[in-house]
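Take a look at this one; I'll ask things after.
Only a single protein chain was left out; the remaining protein chains are all shown in position.
== chain A ==
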Amino acid sequence: MTKEKSSTATTTTSSSGVELKARTAFNEINKRAKGQPDLVKKVGAVIVFDITKDGNVQQSWTIDGKKGTIYEGKPLEGTTAQVTITVDDNDFVDLSSGKANAPALFAKGKLKVKGNVMLAQKLSTLFKDQAKL
């Protein structure tokens, strides 16, 4: 199903050989997730990020909210993405640092979503700490 299977989660080499800021961002997210084992599980769904640069999809990252893992590449065998988000590298960095929020990017057309949008809403917890009601 996945043609462009990239390297496993631990390595940082990208199959496309393009330097992506998103990689650093995902490392940060992973760090955050390590400190809180349930964090990724709270997302609850399998979300795939297709990071683009110059208009082409360069690399994908999968956030497996069911298993609680985040890794580079398309979903592993047996896992289907429930939401796929396509976003540019720079915009993703803004998104993950909390500088931009997803609905705003979406409205500007910088973020495309396929699948159940409401599940994607939960991603905000991965990017920054939410204030508590």
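Details
As a convention for this text, a contact is a pair of C-beta atoms (placed from the backbone, for glycine too) under 8 Å apart; a residue touches a chain by one contact, two chains touch by 3 or more; residues count from 1.
FYI, contacts and distances are computed from a predicted model.
Per its UniProt entry, the chain excluded from the display bears the name "Peroxin-5", taken from "Small ribosomal subunit protein mS25", "ER membrane protein complex subunit 2", "NADH dehydrogenase [ubiquinone] iron-sulfur protein 3, mitochondrial" or "Peroxin-5".
The residue from A:Q58, A:Q82 or A:S96 that touches the chain not shown here is A:Q82. Interface with the hidden chain, as seen from chain A, comprises residues 32, 35-36, 42-45, 80-84, 98, 101-104, 106-110, 112-122, 124-125, 128-133.
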